[in-house]
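Every protein chain but one is kept in place in this view of the complex.
On to chain A.
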Amino acid sequence: MTDETTQTLLKFTGHRHLPSRLLLSTLTGRPIRISQIRPNNVSRQGLQPHEVSFIRLLDSITNGSKIEFGMSGSTLVYRPGLITGSAEGLGASGGVLRHELGRGCEGRGVSWWIIPLCILSSFSKGHMNVIFHGEGCVTGAHPVSGDLSVDSVRTAILPLYKQFGIERDIELRVLKRSCAPSGGKSAGGEVQIVFNHQVRLPKTLHLLNPGRVKRIRGVAYAIGVGGSNNARSIESARGVLNKFVPDTYIFSDVSGAPFIQTPNDKNNPSGKKKGAVGFGLSLVAESSTGCLYSADVASPPEGGTTPEDVGRQCAYQLLEVIQQGGCVSRSAAETVFCLMAMGSEDVGRIAMGRDVIASENTIQLGRDLREFGGAGWGFRDKGEGSEEVVVSVVGRGVGNVGRKAV
């Protein structure tokens, strides 16, 4: 008798789209095998620290996951367990899971962990409360890897869950701000994500009218540098945006560089050192129908950018994202599509800008979703001379199987 209880592995290759594949695997419960993860790269062969850290995070929020690495780290077999949340006993204490992003994780912003984690959290069995901290925790936008800042996650990604009927007790707290460090330095930020609204099935989404942008909000942050940097970047961003939206308000947040514990450093007797310094700007445009567009620019780790440049660039980026159109921006597409695919067996519709659809991440997500047993997406023109594409996604009714009956 063949062992019926073990499923066949879905096979993927390459290091790209790793979080979204792991995410889909965890949501649908299909075990996957990813091979050829940077096989020929001499300096960075196999899984990188941040990817390992993401897998460790998955391990600690699930129950019964099995993870196997190949010898060189270029092959990964992942058999997902059930998402339990930050339940007592499995790495969490007091209902809070502290996840450390160690050295080597500073190549990505912390939003790279948070965005998939939020998607998982809504299908968790219990509540989710995770604190990210450590030397590799970058809360600001990451200029190298192109990750969002936590402010954009808070203001542009988390409000999206409301459209799916997931709205209570969701909070993202920035406990310590940090920015992307250059070589040798550390970030040392601290972010807490509380996600306590779990659902059986997300609501079916119909988002066809992007509306018109009516207000712009934002956060300018300066870490370890003077607050005038904020004022300067805000000033220049407003200079660009005032042409379009009079209702622009950008908050300013000035904080010192975080201290990082270095107990084993001989040169540093106090056992503490300062984290990286920098500044950045996160802008979010809200339309009259509640659609959100975000832009994020931060100073590069090596420095050499004026705050005015950051402000202007961020404003231009925002305008560009708005011009792309659609009801969601590129950075939020993953969240929206994943939640739509998990919903009940009805058609959800969403209008998308062409350039949002035509991004590698989105296309690969659509293909991967189909691999994982989801339905294919339907495309049609929105009509009326609109340049938007209406994507219709049929849910598979996967939802949250671990949710207890009441």
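The criterion applied here is as follows: a contact is a pair of C-beta atoms (placed from the backbone, for glycine too) under 8 Å apart; a residue touches a chain by one contact, two chains touch by 3 or more; residues count from 1.
The rule is simple: contacts and distances are computed from a predicted model.
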{"item": "Protein name, per the UniProt record, of whichever chain is missing from view (\"Vacuolar protein sorting-associated protein 35\", \"Sedlin\", \"Ribonuclease p protein subunit p40\" or \"Bms1-type G domain-containing protein\")", "value": "\"Bms1-type G domain-containing protein\""}
{"item": "Contact partner of the left-out chain, one of A:49, A:81, A:227 or A:256", "value": "A:81"}
{"item": "Residue among A:111, A:129, A:155 or A:299 touching the omitted chain", "value": "A:111"}
{"item": "Of A:174, A:213 or A:339, the one touching the omitted chain in the full complex", "value": "A:213"}
{"item": "Hidden partner chain, residues of chain A it touches", "value": "4-7, 14-19, 28-30, 38, 40-41, 63-64, 81-82, 111-112, 115, 125, 141, 145-148, 204, 206-214, 240, 242-246, 287-290, 295-296, 309, 312-313, 316-317, 319-320, 322-323, 325, 330-331, 344-347, 349, 354-355, 357-361, 363-364, 366-367, 370, 372-373, 375-381, 384-385, 387, 389, 392-394, 396-398, 401-405"}
